[in-house]
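The structure's right below; bear with me while I get my questions together.
All protein chains but one are shown at their positions in the complex.
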Amino acid sequence: MKRLKTIKLSNVLTYAALTIALVFTIFPFYWMVASSLNRPETLFAFPPKLTPDFYFKNYIDMWNNPPGGVSWWRYIGNTVFIAGITTILSVFNSSLAGFAFAKLKFPLRNKIFILLLGLLMIPGEMLLIPNYVILKNLHWLNTYQAMIIPWCASVFGIFLTRQFFKTIPNELWEAAQVDGCSIGRYFFSVAVPLAKPTLLTLALFVFLGSWNAFLWPLIVATDYAIMPLEVALNAFLGSEGTQWGLLTAASTMATVPILILFLIFQRQFIEGIARGAIKG
Amino acid sequence: MKKIIALVVALFLVGTILVPMARINAENVTAVKIYIDKSTAYVNGKATTLDQPPVIMNNRTMVPIRFVTEAMGATVDWSNEERKVTITLGENIAILKIDDAKAQANGYDVYLDSAPTIIVKTSRTVVPVRFVAETLGMEVTWSGTERSVLIKHSPDWQPVEVSFWHAMNYTQGEVLDSLIEEYNATHPRTEIQGTVFSSYNPLQQKTIAAIAGGNPPVLTQAYENWVAEYITGGYLTPVETFVNGANGLLKSDREDFFGNMWANGYLPDGKMWMLPFNKSNIVMYYNVDMLEENGIAVPKTWDQFEEACKLLTKEDNSQWGCSYTPSVDLWYARVYEYGGEVLSKDNRKVLLDKTSAALNATTAMNDMIQNGYIHVTSGYNYQTDYGNQKCAFTFASVASYYYMNKAVGGRFTFAEAPLPAGPAGQHSVMYGTNVVIFGSTSSQAQQDGAWDFVKWFTSPRKTAQWAMGTGYLPVRKSALELPEMKEFLVNHPEVHAGYDQLANCVLQPPISAWNNSRRDVNATLEKIYLGKISPEGGLKELTVKLKANIGEK
Partner (left out) sequence: MTEEVVLQRRKRLRAIKEFLTGYLFISPAVLVLSIFVILPSIFVFYISTLDWNMIGPKYFIGLTNFTNLLFKSPYASEFWGSVFVTVKYVALSVPLQISVSLILALLLMRPIKFRSFFRLGIFVSYVTPLVATSIVWMWIFHPDYGFLNSFLRLLHLPTSMWLLGSPSALISLVIYTTWHAIGFSTILFMAGLTGVPTELQEAARIDGANANGVFWHITWPMLSPTTFFILIISMIGAFKMFTPVFVMTRGGPYYTTATTGYYLYVKAFEDWAAGYASAVAVMLFLLIFILTLLNIKFTGRKVFYAGEQSRGE
């Protein structure tokens, strides 16, 4: 017995609209990769050729002509290093503080927390100049720590972890205390393992934020040797202004790692965004 | 317990005193002092007699060979048939020939001001002491008051590192790198370390950021208006200190620099802070073949230029008379060509609105753009148009020669011409950077090394080499007399324009306010050329902005 599937017009339209949206969002990535694989003549040809030439010389030229004479490996390494350390420190600091605000009692606890929440209203742009001057006085300008330390604690992170730690039933905590478990041990062996999903989400966002950071490293990193990838890309744009094959190759190289990371952790990313919209 | 602590502390204190002392002795410096026309010389304070006193020939101090070798521990190899002497110290080798001005230093040819020769009276061979000493990695200090030369050397020395920040890329970068390499090889006492930035903008930004961070380079390229900013914190040592110093420039050298380039090194406070380094001006590049095919002569005035563009512009946008990325610099020159000025000579007043010159110049250019004779491009896209023969004319610096060459790729013959003249005459604008030396964070040795390098770089032979390789202009008049330069100019008639119009170049204001004023001018021109405001309106707005920038009430 054949079952006829009714093809509703509204469904067709839905798929059509979504496909158009998908094409719109994905096409620039396709064009980026295709252009990076095109010969110079193809790039300037009319009408535009949609399929790539698979001309890999762009990548070779791009790789051999990094801005500032510093190898692209170095730029990638810098970014991984900075993002990695920032993430580790940030997750550590935020979870410690979040736990303390959620579970420990100490004077002024709530007042301090509200003060920190208030900091959320301060836009980073306002702090650019004074932070620059503070770093200048610390002699930290043009160093790795300048790109890491100011970002290794975030109110968002504290908020997120506190929210989670509050969900751990108090009885668990009290029982542990009666057993003579020290706070530290409880934190590291009980609370943190429970918080893994939250910490993972936090880590992903901090890592992403650090990887994609531009303005701050731009003004703070004078030496090419310590520049992260985004800043190096901008310098590359400055020195190879009309070489679109090389530029798109470099963009591809800078985008692929994040795409891979995103594909692996897509659920966490999307949930994290959605959660950010829930009432605090 | 206390006794042990006391003992450790005592040892520590002793150590901190002894170790540096040991290190000083281990430095093992030999110092030799010689006096002109005197036979007594001093080696590490001990007197010794020379059989031939040092003499001055052609402004160079000459010393007997044997003295050099014995005092410093260098070895001398003499070849009779070739009348050649090879002096070696460590890895450094100097090769000289009697009565031959050409010598070799560590593999490179060097032209001496004063050739080695034999003094008849004592039949001793004398060699130029500075050349030999520097090639062998020694330090040479001249004293005008004592008429003496102090030469120092130590086998333990590491080269003095001099950081040099610049924005020379592609061909210019290659030529600069090879010159730096040559300098480092022939002057082993110093090591110039070049850091390249992708363009002038990041160079300026990073330099200020580095100053703020407390670690600027020793030497850097800079435009005059940037330098006006750098001196506000006392970070620079004015170049004139070196010009007038022990290793300075003779009067004849100073006057050998092109006048307006030398003047460009001064700031309004009357001090010479900068030395001209890579100077250029704006020329008109044109497609020789395209003009010939269309029977058009090279335009000498802007009216002729407009006529030519009109003829060459095609309706279907496949070809324009000219492609050009609007810039402050051409506009600046044109204001003068139309008989006006931008700022007063003391940089305190805006003169744009005092005559109709600026308005006429801007309107004329705008009309050509609105009529489609000029295709407005952004960035370096004008080179793409030019190379693809979509236009016959464009405007760029003489230093863009090799970039243009690359864009053209041999498809047609191209050449440079002086900027077309306006009603009030022909002018171009002086372009390219000077160099400055940072004093507050560099040691004296580093500063001296930096100065010696730029002094060498701007010497006639080297500035000619730089010009021929990059398209920049030489900074010395005598460079034009060198045979290689003459030959180059004969073989490359297409690059004469920059030289021909050099005397007519105007300088842009050397004040810090000019930095963001340039951006304001650019923005105003953009607005006018996009048709969003009339030239009068645009210039009025610009005048207000400039007045605020320079603080005119």
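We just call them A and B in the order they show up, numbering each chain from 1.
Keep in mind that, in the parts below, a residue touches a chain if its C-beta (ideal position, glycine included) is under 8 Å from a C-beta of that chain, and two chains touch if they have at least 3 such contacts.
Nothing here was measured: the structure is a model prediction, and the numbers come from that model.
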Practice item. Kindly name the visible chains that come into contact with the excluded chain. Key: A, B
Exercise for review: Sort through A:Ile85, A:Leu208 or A:Ile226 and give me the one touching the missing partner chain.
Suggested key: A:Leu208
Revision key, fill the gap. Hidden partner sits against subunit B at residues 205, 208-209, 211-212, 229-230, 232-233, 235, 376, 378, 381, 384, 512, 515-516, 523-524, 526-527, 530, 532, 541, 544-545, 548
Exercise for review: In the full complex, which bits of subunit A touch the chain not displayed? Write them out.
Suggested key: 11, 14-15, 17-18, 21-22, 24-26, 28-29, 31-32, 35, 43-44, 46-48, 92-94, 96-97, 99-101, 104-107, 109, 112, 116-117, 119-134, 149-156, 158-159, 177, 183-184, 187, 205-206, 208-216, 219, 229-231, 233-234, 237, 244, 247-248, 250-252, 254-255, 258-259, 262-263, 266, 269-270, 272-274, 276-280
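Following the convention adopted for this analysis, only the chains that are shown with their structure count from here on.
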Check your understanding: Can you list the residues on subunit B that touch subunit A in the complex?
Key -> 169, 195-199, 201-202, 206, 209-210, 212-215, 379-381, 383-384
Review point. In the complex formed with subunit B, which residues of subunit A make contact?
Key: 44, 67-69, 132, 136, 139, 141-142, 219-220, 222, 224, 235-236, 238-239, 241-242
